[in-house]
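Just passing along the structure, written as structure tokens.
The complex is shown incomplete by one protein chain, all other protein chains being positioned as in the whole.
On to chain A.
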Amino acid sequence: TVSIQMAGNLWKVHVKAGDQIEKGQEVAILESMKMEIPIVADRSGIVKEVKKKEGDFVNEGDVLLELSNSTQ
């Protein structure tokens, strides 16, 4: 999985189910305190499910992406 490191509003999600993502890739942007905070994947894999949608309020530790075949 790819999790969210801090609370805020999910502004943009760059990936969808089926996408191959790479470790270090920016997968979404969070908005908090009027800052745009990139969410960067800490592992590679194929997106099985996007658990949050744009506009959602998210908390630190929430899961953003379920991955299959994930590798660190």
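Note that in this section contacts are C-beta pairs under 8 Å (C-beta built on N, C-alpha and C of every residue); 3 or more make two chains touch, one makes a residue touch a chain; residues count from 1.
Note that in this section contacts and distances are computed from a predicted model.
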(message) Tell me the UniProt protein name of the chain this structure doesn't show, selecting from "RNA polymerase subunit sigma", "ABC transporter permease", "Bifunctional ligase/repressor BirA" or "Aspartyl/glutamyl-tRNA(Asn/Gln) amidotransferase subunit B".
(response) "Bifunctional ligase/repressor BirA"
(request) For the chain that's not shown, point to the residue among A:Ala17, A:Val40 or A:Val63 touching it. (result) A:Val40
(message) Please output the residues of chain A touching the missing chain, sorted low to high.
(response) 5-9, 11, 23-24, 31-38, 40-42, 55, 57, 60
